[in-house]
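Scroll down for the structure; my scribbles are underneath it.
Of the protein chains in this complex, one is absent; all others appear in place.
The block that comes next holds chain A.
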Amino acid sequence: MRAVKTVSVEVTSPKKKKNNNNNDKKKKKQNQTEKKDNQNLLKKMTKSANSVQTENDASLKIQELEQQQQNTTQELSATDSDSDSDYQVFSEDEVSEDYESLRESEDGESESSGDEVHGSDDDVNNDNDGHEDQSDGSESHQGVEESDSSEDEVAPRNTIGDVPLEWYKDEKHIGYDISGKKITKKERQDKLASFLASVDDSKNWRKIYDEYNDEEVELTKDETKIIRRLLKGKAPHADFDPYADYVDWFKYEDSLHPLSNAPEPKRRFIPSKWESKKVLRYVRAIRKGLIKFDEPKEEEPRFYLMWGDDSSTAEKANRLSYIPAPKSKLPGHEESYNPSLEYIPTQEELNSYQLMYDEDRPKFIPKRFTSFRSIPSYENAVKESFERCMDLYLCPRVRKKRINIDPETLKPKLPSRKDLKPYPATCYLEYKGHKGAVMSISTEASGQWIASGSTDGTVRIWEVESGRCLRVWEIGEPVHCVAWNPSSELPVLAASAGQDVVLLNTGFGNEEEQKRVGELLQVETHTASDDSDNMASIVSWLQDDKLGGIRLRHFKTVTSVDWHRRGDYLSTVMPSGESRAIVMHQLSKKLSHRIPFKLHGLPVSSVFHPTRSIFFVSTKKTIRVYDLLKQKLIKKLETGLREVSSIAIHPAGDNVIVGSREGKLCWFDMDLSSKPYRILKCHPKDITNVAFHRSYPLFASCSDDGTAYVFHGMVYSDLNQNPLIVPLEILHGHTSSNGRGVMDCKFHPRQPWLFTAGADSTIKLFCH
């Protein structure tokens, strides 16, 4: 090891000399390259050294050496900083011309062989001399010739080991000999003297200063010869023949005896059991017809679409499929270096880009360049390729199953509007006369008359067919609700105004009926006091002679009035009445009752079931359904609405529609669930009222947006079939005033006509 190291130092030294001329900064870099050079040199040298040995040996040696060399390079790198100073020291040595020439020949060897020959001639002579000199006693070049046993024994004089020599730079000794004594530095000749000496000394070019041992070593002739051969890339030793004849030691073709004398095994002569089994299997398969010979084999396609979409092939595989990366966008015309003029944005467009949001702004703005030369480097190249890499690397790839469905087919199959005729569509008649918003309308059972109540404090009766106003009652207070008695024998109208509910005699009917009604609408003042004190505080029955009817004075404002189908009972709702909010009045006995149910929430309206003794109470959020005979809650309908404004019962009684202040209409199928069967969001504003037609499958909603919607709402007697709801028509016509639009809508009892009462103080009749 030691020896190798010294060699390396020696061999590199000539190179180092060259570096000396260069400035110090470069040195470190070159160190690296020099290490490589060292390696090569070493290999070559060791080759020459081992030339006598067999190839095997040589390769072994080389391996060994390479290991060693690795070590040295490690050492070198470890002592990089130190080696600088080493070389410094080196550089201080005299540089002989001979070395220079040697180096030159080394450089130029590849160029001309003539030089080489010339040089080698010279060396041959020197070689011999040097050899003799060396034998005298220079212990320094043991490393060069390992094979030389005599020199192997010579130990280096210095024993400091592998430490930077720098450490001893300022010392007077260079190290210690084997016995531990200091080896003092030799006196240095001054440069001039040494130069002169070197000029005189003809052997000076062969001398090398060994810093480690602080002595000059003179290369022998053999050594220089080896170096030369190495430099030429030949085997170091002249006697080594790299192209020796090949000797085939293992040739035995014509030899008498085989390599193995074993007899043939038995198995070579027995037919294979497994093969026969296999054959049997094939035979069976052929008999069964599993294997067919006639069928031409499916030829694999000789050609395949090289640039085809690999997604299709990937889909065939059953296993986790490979999802190809999304292809990046190919450049188009606008990305050209010289795009057509129409691609170039004008100044206005550029300005408009500035006003856009970042995400809307075009990513690439085309520019023109007159030539390739003037194209600058693409500024986003790194960024974009980085993002692309990030996408490929990080973005999860999912194959999206795209369903090929025509969106039209997803629409529910609704019958055409034409098939659902008749329904109200056009307004032909208007009923004008009110001075204020018409709040409520009610139709007479036969459909000849309608009654309306308005904020101008009047109740009017109109003839449907002509639009004639027949009667007017001045109530005095804004009328909130009117309700015509459903019984045709009792032409009585109930109207709520403020805290009062007024029962009016309409004056229709023949004399008998009039007589009966007249009697019915007579209240003896005493009967009121017969009620419990509790009820008297809520409602009092008073005779109103001016209007010719009964005035039911409540303790709170009444908003909703509804007649029972027989026309004897009447329910009124006072939203602010708390527990006494809903009161039921009996006309024939002039009695009032509280309903025996606890109210949850603010009541909005109450409706009687059209056929059975069932009572619906709608509060702001829910609809409660009570059985009046059993006096218990049957059902609770959860509307999910913010504020219920109106309710209507289907004439069959099992379906309920509920309108809300947020413009939503809920259809409840009470047989189905207590949740809405359908929620229709059609009105942009509050729904003020909803209505069912008595005989046609129609229902309507009216809203503050000034429109009324007409729907087809068919309820089937077959319980398995859900109701069919089809929107039919939007009825415009009312103008909104003070933010109120259509206040009420009612169907004609027998015709598919819709009456709408508007805040514009008109009532309109929409006919089919």
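The rule we apply is simple: contacts are C-beta pairs under 8 Å (C-beta built on N, C-alpha and C of every residue); 3 or more make two chains touch, one makes a residue touch a chain; residues count from 1.
By definition in this document, contacts and distances are computed from a predicted model.
Undergrad: As a check of understanding, state which of "B-like cyclin", "DNA replication complex GINS protein PSF1", "Glycosylphosphatidylinositol anchor biosynthesis" or "Ribosome biogenesis protein WDR12 homolog" is the UniProt name of the chain not shown.
TA: UniProt lists the chain that is not shown as "Ribosome biogenesis protein WDR12 homolog".
Undergrad: Where the complex has a chain not shown, which of A:L429, A:L542 or A:L591 is the residue touching it?
TA: Answer from the full complex: A:L429 touches the omitted chain.
Undergrad: Just to verify: which one of A:T159, A:S194, A:S336 or A:Q448 makes contact with the chain not shown?
TA: In the full complex, the listed residue that touches the missing chain is A:Q448.
Undergrad: In the complete assembly, which of A:H173, A:R694 or A:R750 touches the absent chain?
TA: A:R750
Undergrad: Write the list of chain A residues that the hidden chain touches.
TA: Spelled out for chain A, the touching residues are 421-422, 426, 428-429, 446-448, 465-468, 510, 750-751, 753, 767-768.
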